[in-house]
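The next block holds one structure in the form of structure tokens; read it before the comments.
Here the complex is missing a single protein chain, while all its other protein chains stay put.
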């Protein structure tokens, strides 16, 4: 393959769901975009030798390792991609940062706000480009929704309604995994799903000032062990700009397979998005007459976000394409020497999503409204 | 018209939106059902003489009055129907009760829980049949939803998601009316819309034990005066049976004209309803194969609730038919000398919905979780 | 009841489904509208004495009869309402016409175009006001759809897609009734359901010039006898204005209970309607930006067709309300001494719908495109 531009070496930690999704993203971006910085798949780390070798073969990684430190030490690696479980976020990511590598880390950035803060601060100190993989920012319809809000088309936001509902734990025989263990995962639906909608709420409407919340674990024990995280939570939120809203996530919601949905109502109009129909955006904007009602847009036009690189209108994208857009954006940011913000989430965004999740957990535990620290406000001891 | 059975005289207070809806209900029920107790439209009370005379002419009321006390004193009246604004609920209703009339009162029963409690207790003392007009219990799809839950088809309820969104206050020039005045209305979206979903939440899932909430008034002033009630609220709820959920209502939600929607997720399945499509119920129940997903039912079969009296399948009902069902149920309860419970809401249900609204307002004001008194628990001083 | 205006006596033939629907319409219109001409329910005819007496009691008809000729001879009757089966359309309707009564007749007007033509011509000769009860013209969303087209908002019509699908014959044990007998019904899905969409196609897009078609009877025998009519048909149509389209009806379409749906695509925009959601209209019109896609309108605003008399926005209507609108229009036409056209269907419209159905049957039988006679073109011998 003729490589038209510069390239950068990728070192990937994780060969499971997220590792595979990232690898597909690296693999798929060069043929649709002409990135100034092409990814070279140098090395992948995973515990199981057979699995990581298969993975490398499938995606074309040059080398594999059973020890993530090998990636840190690898001089051909310019980007450390952390697609590992939550309890492997802090140490490897900070090590990579300290080795001067650019870093992308899966969400939630940390199992707690404190952990996320340490990771963010390490990245800031080192001056590397950092990204928290909130990939749903890179759904064309979500980006379009943000543009509608930031352009003022919806007016002043009044309401947000965000939920992320799944059903995989409705089966009482679904086994306990690391995702159901507080030590490894930090929290359950809260950190796994809630962090996505916390991030999108900020991305779309703005900073959250306070929350109330309740959470529940409906199935305490499962084959393989105790469940030590929440199955679901509900929360109210209040934004700095006065809007109010609800957040909710569950892993026990029959009829919702992977249903992240979000709606914003503003003084002039409304818009809503649902991940299971990720090519669509419904908008209710003032029209040429006095009629109101949601209009279903298929966000596949050439001038829709991210779509100029793809197919003619109406030829829909899939879930994995969010990673193509996300990684393309990350590579472009590195090439340009700039932050991934505001369209990408950086580690500060990862930290702030964690703060919101912490506040919800806190409110659920105390029965009191919980404030979320304002953006820019870092606990005084944190930087020391 | 040949009257096949016994009849009872109706005295109606109110000739506006709700008065008209009730009158249509009385008028429309005899020809579809064969009620053992037929309504006779005796007298209607309203402030404006021209308007109440037109109203009487249209619906066939025999007499009109400008003073609701005339109804109380009228010996031909067996049922006092209170379709007046909220600040005219307590005094006329209690007077009618004390005159021995059966009573139906529009929601919210009282502007506060305390007011509702007094009305309920008066009715209990007098032994009359009493009904709070939560008409959405009488939507066929809502009743079917309740049957799905009570039969165990959905399993143990885990989540409820209820909201009632309207858009009529999105126009900043919409004038201030009694509905926006705290003295007359008690509260805004909370009592007007929130009371409906508080009632349905109890009707479908069971008693709520505690809530958290936040509310907002986005437009403080409108043509005609200050707005002294909430435009919107959000809340989390926890049920006695362990389920958690969210409640929300708004009058400033573009794209939602009269959108009461409610979803319940249980351990075995899910179901959801939306008022703008009131003939439909979406259910996700275990099927003959392993496939899950919402199935859209048109609740118009002969064996669906209330439908045996109507048309062949697929010939849909409208909003006003909820009053036909509700008033038919009320008349049947009177004839049988029994409570309207459990399918109808009585004044205790009106009181309990008010308690939930009070708790939400309380939590919004204090920033603390607010307990809802258990059913049966009446404040000690209340009965004195 | 104070009667504000003049009144006219109704003589109704038929106490089954359609008779009941018409009676509800007469009963329900006075309280919502203030018609200049009020219906007096004088007499109802039906074969079964017990049934017709019950019917009269329920709806308030003054008298009953077992012989429709009694209605014709009744001087108090100003309107003859024929809600009887198809084989009782011609003789009673023509007799009523010749007695000088205004007439409304259920669809299909005749079992064939020739029969419909005779009825139409009798009415024209007598100069009475005549209406063919194509009630779906009186769905607010359908009327709004017509206004969109006639105003030019959709541009020049290019496509029509109309179908009327039901499922009640999917059960092989569903019994043979008069509707499945060619002598009594004329045809099956074609005349019963197809006539509705033939009428709406003309109402919305214009005259049809030619058709091709195919039909099928999937179940030849049923409990109670042979099926001698079609279960379903499909057709292509070409309009005078150049648009092309498809018509289809079936009684054996699982998943479609009473699903009349119609879509029109024009050079500027599109709109579509489905009867199972009769309060909704989906439109794709040029908007304030370049985005296209169907917008869902809830046709319940005060300025929507027929809605000024009803409830606040979002309080939906049901199927039976089409009869309120239709009969109100009929009464108003009589009072004004004018034709029910163009918004109502008169007997010429009933005739022209029958011509389209005949042409479809003809094409299905011959395998050739069948022309539909132009409007105004009456077979030469017809008037003699």
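Residue numbering begins at 1 within each chain, and the chains themselves are lettered A, B and C in the order written.
Throughout what follows, contacts are C-beta pairs under 8 Å (C-beta built on N, C-alpha and C of every residue); 3 or more make two chains touch, one makes a residue touch a chain.
Everything numeric in this text was worked out from a predicted model, so none of it was measured.
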Among the chains present in the display, which ones are touched by the chain that isn't there?
A, B, C
Filtering C:16, C:114, C:182 or C:234 for touch with the omitted chain leaves C:234
Which one, A:8, A:21 or A:271, makes contact with the chain that was left out?
A:21
Among A:283, A:317, A:355 or A:369, choose the residue that contacts the chain missing from this document, as touch is defined above.
A:317
Determine which one of C:53, C:112 or C:212 touches the chain that has been left out.
C:212
Decide which residue listed in C:245, C:314 or C:344 touches the omitted chain of the complex.
C:245
I need the residue numbers on subunit C that touch the omitted chain, in ascending order.
158-159, 161, 163, 165, 167, 170, 172, 212-216, 218, 232-238, 242-246, 248, 250, 252-257, 265-270, 272, 282, 284, 292-294, 363, 367-369
State which residues belonging to subunit B touch the missing partner chain.
283, 285-298, 301, 303
Kindly note down the residues of subunit A that lie in touch with the hidden chain.
1-4, 17, 21, 23-24, 27-28, 30-32, 34, 56-60, 166, 168, 257-259, 275-279, 298, 300, 311-321
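The rule is short, and it goes like this: only the chains that are shown with their structure count from here on.
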List the centre-to-centre spacing of subunit A and subunit C in whole Å, with centres computed as mean CA coordinates.
55
For the pair subunit A and subunit B, the C-alpha centroid-to-centroid distance in angstrom is 42
Residue numbers of subunit B (touch at least two other chains):
257
